[in-house]
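Inspection log for the structure reproduced underneath, given as structure tokens.
All protein chains but one are shown at their positions in the complex.
Let's turn to subunit A:
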């Protein structure tokens, strides 16, 4: 146990014990264990997912040894699922590894209920028709689906599920919640208790910038009819005001105050993204609502009532130059306010739960606390059903990508990845598999791609001959380096979905191995 904590130390620092526990409870199904699938699972087995089930009906061929690390010479002729499963198990004995020797396509056709036992399905190298069927199955059973595919120097990754709500989105840069221009009584009182004109140089240079800004913002407002600096000119004057209060050139706290002075002009009230979430129709909750939406409903009430238009206070204070005593007291003030907000939200959650006929204690206090701490950063991801993407195209969006030079290769690959599936449906193989009919394949693929653009409502557009040629040259090859890249992306998205931390990608990721101008296409 101690060993496993040490083993996972570098990732626990990212997603914590809770994220790790979620991974350890997850059961993952992999369809297709070529290099793309094997590499995806490799990264997840290393991270310690609960169980994996490898589904593949093929036997290992000589050519598989050239691109799949989870096979060796002795595997040739044997079940690919079994061989890959064996080598994956070697990576981490805490993972339960199973395999099913059956073709994914057949399983999708004949045994849709098979998939309902999993947390998440990773479908690799499947053609469009199978993906479409699988998506319908997974959505009905509420199973998360990730599709990954490598094809020559291109490939794609996409997520499909109805809705994914993230509480701990952990963004890299997010403006802290200090309420400098809107201090609550305790913060105001604390600021008032400190004299900015202290004659003790040690105190003067160790007065935290939060106190400096709260006091000077108020001073400014008093002399400017209640308004805070808003124009560039006013902001500059405010900085000069701060500079004027320095009594020595090395006062880091004042330098920090000048740097943070923009925070006093931060707009009050909640951000547009959060407004959208509280106004979402799902926030009208009933007994079928998820815990997330119940908490959103409570949050909405809080903002309208106790919050006075603001979300619950986050309660964390960035490090800043300060006397230890000032800083620790300030920290306590922020935490106390955050705690009070949590209690208010909790009360509302309990009432809502009662109202919709659920057990009032059904959502734990720690979940509510985490929700409140992250309230400003809540994220809801929704994904269009694959059927919609295929059959209800968005020509305007597509057109936009087609004329954007930066996107040209990626969007070309998007069309061509779909075109090769259409090709395969017609000819029972991918274009360019055989050298002898390369020229015919190129013109066939071109015809299909043109037809496809027409179906997508972009009949005026064309793809370059070069790209069509390249796609045929690829001949459906799965290169190891491309598979490792695609598998890396897919596994990282799986981790975000399972831990419910960080924000998963939206749209379809198209890999461009030619110049690495890969793109997410929202279609």
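Simple rule for what comes next: a residue touches a chain if its C-beta (ideal position, glycine included) is under 8 Å from a C-beta of that chain, and two chains touch if they have at least 3 such contacts; residues count from 1.
By definition in this document, contacts and distances are computed from a predicted model.
Chemist: From the names "Ribosomal RNA-processing protein 42", "LSM complex subunit LSM3", "NEDD8-activating enzyme E1 catalytic subunit" or "LAMI_0B04918g1_1", which one matches the UniProt record for the unseen chain?
Modeler: So, among "Ribosomal RNA-processing protein 42", "LSM complex subunit LSM3", "NEDD8-activating enzyme E1 catalytic subunit" or "LAMI_0B04918g1_1", the name matching the hidden chain's UniProt entry is "NEDD8-activating enzyme E1 catalytic subunit".
Chemist: Identify the residue among A:72, A:195 or A:404 that touches the chain left out of the display.
Modeler: Answer from the full complex: A:72 touches the omitted chain.
Chemist: In the whole complex, not just what's shown, which of A:241, A:266, A:323 or A:424 touches the removed chain?
Modeler: If we include the chain that is not displayed, A:323 is the one touching it.
Chemist: Under the stated touch rule, tell me which residues of subunit A contact the chain that is not displayed.
Modeler: Residues of subunit A in touch with the missing chain: 3, 6-14, 35, 39, 42-43, 46-48, 61-63, 65-69, 72-73, 90-92, 152-153, 169-172, 201-202, 205-206, 247-248, 250, 319-324, 327-328, 331, 432-435, 438, 465-467, 469-470, 473-475, 477-485, 487-489, 491-493, 495-496, 502-506, 509, 513-520.
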